[in-house]
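Got a structure here, written out as structure tokens. Questions coming.
A single protein chain has been omitted from the complex, and every remaining protein chain is retained in its original position.
In order of appearance the chains are A and B, and numbering begins at 1 in each one.
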Amino acid sequence: MKLEIENLSVAYDTGAVLHGLSLQMEEGEFLSILGPSGCGKTTLMKAIAGIVPVQGGHIYLDGQEITALPIHKRGTVVVFQDMRLFPHKTVAENVAFPLKMQGVAKGERLRRARELLQTVQMGGYENRRPSELSGGQQQRVALARALAAKPRLLLLDEAFSALDENLREEMRNLVLQLKEEFQMTVILVTHDREEALSMSDRIALMFEGRLIQCGTPWQVYTQPVSRQAADYFGNCVYLPGTVEQGMFTAPGIRFPTEKAEGNYELLLRPDCLSILDAGDYPVTVETISFRGSDTVVHLRGTDGVLWKKAFTGKVNLQVGDTLRAALTIENPVLFEVSSAQ
Amino acid sequence: MKKHPLMKLVLVIALGLIVLPMAVVLLWSVTRRWPWPLLLPESYTLRTVRELLTGSASLPKLLLSSIGLALTVAVLGTIIAMMTARATELHEFRGKTLVRHGAFLPLLVPGTVFAMGIQLTLIRLGLSDTIAGVILVHLIAAVPYCITIMTDMTAAVGNKLEQQAMVLGAAPARAFFEVTLPGLLPGVLSSMSMGFILSYSQYFSTLIIGGGRVKTMALVLVPYIQSGDRALASVYSVAFVASALLVFFVFEGLLHALQKRGDRI
Partner (left out) sequence: MNWKRFAALVLSALLLLSLFGCGKKAETLDVSQATWEELVAAAKGTTVTFYGWGGDENRNNWLNTTVAQYLKDNYDITLEVVGMNIDDILAKLSGEKQAGAKTGSIDMIWINGENFYSAKDNGLLYGPFTSQLPNMEAYIDLNDPETLNDFCMPIEGYEAPYAKAQMVMYADTAVTPDLPASAEELLEFCKANPGKVTYPALPDFTGSAFVRNIIYEVCGWEQFQTMEPDYDTVKAAIEPALDYLRQLNPYLWNEGKTFPDSGTAVDAMFADGELVMAMSYSPFGVSTGIDKGIYTETTKTFVFDKGNIGNTNYMAIGFNAPNKAGAMVAINAIISGEIQLTQYAQLRELPVVAAAKLSQQESAEFDAVDLGEGVLTQAELLSHRLPEMPANLVPIIEEIWLSEVVGK
């Protein structure tokens, strides 16, 4: 086990932020801590790095308890969202900084800094000042500097959210490439679902200081443990229905399930809806909005459910058209509707 | 950048308010007689300059002790202010605002009253008539201003870079000196300038606590102003201002040198 967090509690003056959180991570894993802002994900990251004091619980890194270890002795290196390059040092000095702290001789650490800068495609910028670099370039330098510290665990704090769309993609690829090259264990703290889904081996989903679900992106997306978890990824449609005698029944849908009898909602996402002319689920076109790369069409089912479906290519639909669509359901997710509601 | 004409006017007025009086003092320092309503002195003399350079108050000794004292106050005051600012800006604790505002309390009491009050304490502590006592009293006068400067500076610099440095393996003290101090440097220099000038211009407290044993420029200058020997008072004032300016230039030069050098590996 690379990282093991047991029952971790953190509180600020304003109240508790993490409530007895536990989490495990394997060597070489890429884990995203995903959640809305204020969910405590940054606090969790800071607790791992030792930046905030913890009120309870334990943190183990490589089997060694680090809960009370000072920041600089943990080997948990953070790349912050705001890069935090040292403005008074040159790019090379920034990258060489961790080596300087380790007591590496000047010539050697500058040589290593140059190498690392090559790795992040920043060769030739050694003598610039951070203020002379663009955001993306600063990000690369910050990454190189983190690599120079030979992190036991690399923590990326919303690392890409300050960059623009194109650059973000580029940086994500760079990080993944570096992770492989240096065989690092990485935690990415993010609120960006797409980022978490696309980059991670596993996602830890957090709400209100608690870990809600932890699993592969596929699991987290397709098998959410609650409506809250499902809603976080968006585009959800819920069909109300009931389970009786091992069968879930909703208008036009019927399948076997192991759930106990009662009222349920079936989680559906737009990809469940196929626009065929032969389906048994009639929908009406309400609006069509062309967005360039795709076209979003709002479709209203006979049961009153609104579907937002994106089409690529030319869309031959008119507002008011009625289509006979079909619902395909694999791995259905049912959420019990409590009788109180 | 093109300056607004109004800004220029303000600048000219401000300069006039500083430069004109200084010019008059400069002129007075070598004036023999300047009867009203002449625009310029009637006759000039070097009596004052001679007195300044060879008089009973040895100028080099006086400058050395004044500047030495003021520099000590500047350095100590800035260190105290830096520590206070870090405590109040970067840490949460009860009574934080009390500390922040409490530092200003000595300024609310008139200097004369304050000096006489603290004299009692310092006599009991055995610090009256000692340099240490004078440094202490000057610090009380200087620290509130130093704290204001350092608090703003510390708030602006924050501890983000320090955190980053620690995360990268720097021990706390190392992190402070490597990345925070260079950022605080302009503040440190202005705080030191402030501490310097506050100590340099202290008169009453130096007199009472130093018992006249601790000799400073102000201590020699003020009686001449009071005695009405305008030429002599002027020549001492010129020496006073010039020596303070010289120290400021050194500070400024130091800042530039340090910033230029940056923090080499």
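Quick note on the criterion: a residue touches a chain if its C-beta (ideal position, glycine included) is under 8 Å from a C-beta of that chain, and two chains touch if they have at least 3 such contacts.
Predicted, not measured: the structure shown is a model, and the values here were computed from it.
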Neighbouring displayed chains - absent chain, whole complex: B
Listed residues B:A70, B:A85 or B:I208, member touching the removed chain: B:I208
Interface with the unshown chain - residue positions in chain B: 32-36, 43, 45, 47, 51, 55-57, 116, 119-120, 123-129, 204, 207-208, 211-213, 219-220, 223-224, 226-232
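Keep in mind that, in the parts below, only the chains that are shown with their structure count from here on.
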Between chain B and chain A, distance of the C-alpha-averaged centres to the nearest whole Å: 54
Touch list for chain A against partner chain B, complex: 13, 49, 51, 70-72, 75-78, 80, 82, 84, 86-90, 92-93, 96-98, 100-102, 106, 109-110, 145-146, 148-149
For the chain B and chain A complex, residues of the former touching the latter: 92, 160-161, 163-172, 174-175, 178-179, 182-183, 259, 262-265
